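One protein chain omitted, others in place.
Lettered A, B and C in written order, each chain numbered from 1.
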Amino acid sequence: MLNIAIIGASGYTGVELARLLSNHPEVRLTLVTSRQFEGQPLSQVFPNLRTKVDLLCENPDIDRLCDSADFYFAAVPHKTAMDLVPHLRRAGKKVVDLSADFRLRDQTVYEQWYQPHSSAQFLSEAVYGLPELYRDDIAGSSLVANPGCYPTSIILGLAPLLKAGIIDPETIIADSKSGTSGAGRSAQIGSLFCEVTDGFRAYKVGGTHRHTPEIEQELSLLGGRDIRISFTPHLLPLSRGILSTIYARLQSDQTEDAIHQLYQTMYADEPFVRVLPPGNLPATQYVRGSNFCDIGFTIDRRTGRIIVLSAIDNIVKGAAGQAVQNMNIMCGFDETKGLEVVPLFP
Amino acid sequence: MLNIAIIGASGYTGVELARLLSNHPEVRLTLVTSRQFEGQPLSQVFPNLRTKVDLLCENPDIDRLCDSADFYFAAVPHKTAMDLVPHLRRAGKKVVDLSADFRLRDQTVYEQWYQPHSSAQFLSEAVYGLPELYRDDIAGSSLVANPGCYPTSIILGLAPLLKAGIIDPETIIADSKSGTSGAGRSAQIGSLFCEVTDGFRAYKVGGTHRHTPEIEQELSLLGGRDIRISFTPHLLPLSRGILSTIYARLQSDQTEDAIHQLYQTMYADEPFVRVLPPGNLPATQYVRGSNFCDIGFTIDRRTGRIIVLSAIDNIVKGAAGQAVQNMNIMCGFDETKGLEVVPLFP
Amino acid sequence: MLNIAIIGASGYTGVELARLLSNHPEVRLTLVTSRQFEGQPLSQVFPNLRTKVDLLCENPDIDRLCDSADFYFAAVPHKTAMDLVPHLRRAGKKVVDLSADFRLRDQTVYEQWYQPHSSAQFLSEAVYGLPELYRDDIAGSSLVANPGCYPTSIILGLAPLLKAGIIDPETIIADSKSGTSGAGRSAQIGSLFCEVTDGFRAYKVGGTHRHTPEIEQELSLLGGRDIRISFTPHLLPLSRGILSTIYARLQSDQTEDAIHQLYQTMYADEPFVRVLPPGNLPATQYVRGSNFCDIGFTIDRRTGRIIVLSAIDNIVKGAAGQAVQNMNIMCGFDETKGLEVVPLFP
Partner (left out) sequence: MLNIAIIGASGYTGVELARLLSNHPEVRLTLVTSRQFEGQPLSQVFPNLRTKVDLLCENPDIDRLCDSADFYFAAVPHKTAMDLVPHLRRAGKKVVDLSADFRLRDQTVYEQWYQPHSSAQFLSEAVYGLPELYRDDIAGSSLVANPGCYPTSIILGLAPLLKAGIIDPETIIADSKSGTSGAGRSAQIGSLFCEVTDGFRAYKVGGTHRHTPEIEQELSLLGGRDIRISFTPHLLPLSRGILSTIYARLQSDQTEDAIHQLYQTMYADEPFVRVLPPGNLPATQYVRGSNFCDIGFTIDRRTGRIIVLSAIDNIVKGAAGQAVQNMNIMCGFDETKGLEVVPLFP
């Protein structure tokens, strides 16, 4: 049994990690931390965990931290993560970091979108934790930067097209819609039930959302050239789920079958990508609670564009589930362990 | 007092017409029809109308119809409308038709997207009922084709840009999201609560939604050239509201102030268009229950695109409210009568 | 035109008062206060009010307050209200206080459930603002204590039965369910979208909710004896609406018609109480956004109990709407002015 710590367990990513790990046959949760709820049982903070997780939230003291587990999930905000991770790495611990701090390969880009980086020396060590692109690197890594939720949905949606070079990279637009759990569990007016229900809005419009450079980094690597996209996030009145509607101009005439084949080829052996048959489109309610990414597409011959639809559960494949998938790869477990859950519908 | 009939009162557009008209000081509802609920009080079909509307649903017999009112709202499906409207017009009645049957100027286009047109001779008489574009024509008309919900949000969002000629019309993408009331009140599995709540999906992707030719007709007239767009509708887990996120490439460098000025100039005297100050974005929850269309925009300098956001209540400005606005114009009433309601928030 | 101030305009009751008053033909809003949003336009705090309310939030300085309006809605928390109201009254202003501070006639009871009362001398002056019970007193009063939302639904539901003396007052149970707007607009984890959606719970179970003494005070007066009830509030995953399911044992055999007649008799001339025909039951979605209280009942002959169902919009008839109704009565306006809105469905 591998001993596991969740640093920052009182957010929605934390509780989801606890949910998934509590049914994982190879691991044992030995430490959960939360400054806000120090001394309280995690199952009191999140009563869904009653009888499933029997740990008190601890204050994340660094020395004690490093003695408490073999494997660490850092589910703390960016900036906090960059200060924490070096301690864990120096203690020889494996880490999946769910913040943005080790996702961007270029320190300059990071500092332009976030703030000065206090542990940039770890950037080259970190592997971007999208198993569908970097499985082998992840297997050999001790520090995995777990992708953002929006990037996961968009990169998986576009990868086969960019690798095949059949879309015009200057025309990519990703119109993404996310459930409210993506805003986290902090008490702020904008996340109140009455502000969100019965409503829908865009936010950080115009290329200002911090997931933009992360998406562009990976799309550029896939396309073999610098790519800039228009990315617009929106807030859905539901708790879990991201649907990205992605537009691009096709460089040449393509059949639906040929494109479907591209997706099939790339994702045939992927346990968590479900390529839908032509004529089928994904919906967030069919991936809810699971680690699946469902992908479908349509060609609009009137305008020469392809429209790709990509659906994930933002807390699972967009965060905690992908983190567990990365852990499985890093530790040599079956990649689907703890993640076999079928989406909850209705 | 003008006597009013609602033909097809048992749908969501019908009940909304009844709601708005029951507080309109210049009119009196004298006839409501519904095949499904014939003989029942409309206030039993829609108990929100109790003590407000005291009429039984009648079967829509044509002869009786024409004697029962001075002004008609046809809230029946397309095809049914094209058979009904000629009777009303020949009886000299004024009509606002909320179906698609008289929206498209070109019969060929209509028949390509719908079915053969049984009363095409009325197409030239009909005026497209978007007051912000055709107020004078509406005032002189006896047959107004009330715009579709998606077209209303998209056309109002793009009109100032197209008239000014500052966007590339080949690059327009409208990613629209609608509340479930847009699917109507017919009993079908896809509209069940459990199928819609906690979920989000696109539908009719790839230029196949029938609002596409209507949108393109009006954008082409505004832009002075043939325009084709990518239009993708989505289904939101809320009852009322459309948000359209509209993308286009700017032809040249523009300041936010200059573009804001374009919107202000076009909509300054419009009672139901609220142009938001730069830096502000609309949300469906702030127009809910009202006839407002809220519009905001952002320029994405990284990609040279403008992103316009346009929010309406699909049953009000997207259907019943705009129909009442058209009636007010056609009958010489104050244009805002019956429509002064403030959006309901929360 | 009567000049109106809303003290505490940045809560959900405040924005609803602004919504209703902005369409009231006899009044003009001249002052809105909010410590939190001082200096900001109220229409920026609540964008639904754009173009409808053009006032900046001011700090509630007492001296300036008293000069700014003729009529005051105090929409501040209890305790704050008891310090504020005396100033307004001494300045000769009419006040509707939406807090609990002047609802309980007995200072001892108030202090047992709340805290010491700093202006108990006003308790005897204050009239409990339930127009269906105290219309004449309200008309002659300058200080009206606007009822709580739960009490409004329960008292109106039980009044005819208690006056007729046909139920056993020892057996009354009120199981009430409220929308989340009742929890207010303060940023707290328990009111976050993700905590409330997809969920349902009771709170303050066992006679501990502070509306209990208010309900019991009025039921006791109606029944002519001391009455204690079991009252259990619950939190619904919707923004607006209260449904109270009220149980009591019938003292003797009764027909449905006879009991329906009791309700009809009491509420025949009430503009905002809709007594449903036997066999019909209320639902919150049919009163949403309106000042209506819909009441229905069923007799369970197997157990000898009557079950009364009572539905209101907690922010309207349960708060802001009833407050406007009280203002109308206090000022001699038509009682329905500003409140003619039809419930918004769907």
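Assume a contact is a pair of C-beta atoms (placed from the backbone, for glycine too) under 8 Å apart; a residue touches a chain by one contact, two chains touch by 3 or more.
A quick note: this is a predicted structure, and the numbers were derived from the prediction, not measured.
Student: For the full complex, which residue in A:198, A:214, A:300 or A:335 touches the chain that was left out?
Tutor: Per the contact definition at the top, the residue touching the missing chain is A:198.
Student: Which of A:178, A:285, A:303 or A:328 touches the chain that is not shown?
Tutor: The one listed residue touching the chain not shown is A:285.
Student: Which of these, C:4, C:167, C:229 or C:250, touches the one chain of the complex that we don't see?
Tutor: Of these options, the touching residue for the absent chain is C:229.
Student: Which of these, C:83, C:111, C:136 or C:198, touches the one chain of the complex that we don't see?
Tutor: Touches the omitted chain: C:198.
Student: Would you mind spotting which of B:14, B:129, B:148 or B:237 touches the chain that isn't drawn?
Tutor: Once the missing chain is taken into account, the touching residue is B:237.
Student: For the chain that got dropped from the picture, name the residues of chain B it touches.
Tutor: 12, 180-181, 185, 187-189, 191-198, 237-239
Student: For the chain that got dropped from the picture, name the residues of chain C it touches.
Tutor: Chain C touches the missing chain through residues 171, 173, 175, 177, 194-195, 197-203, 205-207, 228-230, 232, 234, 236-241, 243, 245, 247, 281-286, 288, 298-303, 305, 307, 309, 311, 346.
Student: With the missing chain put back, which residues of chain A would touch it? List them for me.
Tutor: 12, 15, 19, 22-23, 46-52, 181, 198, 239-240, 274, 276, 280, 282-283, 285-290, 292, 294, 315, 340-346
In the analysis below, only the chains that are shown with their structure count from here on.
Student: Whose Cα centre is nearest the centre of all Cα atoms in view?
Tutor: So the chain nearest the centre of the shown protein is B.
Student: Rounding to the nearest 5 degrees, give the angle of the rotation that lays the CA atoms of chain A over those of chain C.
Tutor: 180
Student: So how far apart, in whole Å, are chain A and chain B when each is placed at the average of its C-alpha atoms?
Tutor: From the centre of chain A to the centre of chain B is 38 Å.
Student: Could you say which residues in chain A touch two or more other chains, in rising order?
Tutor: Correct list: 194-195, 197-198, 237-239.
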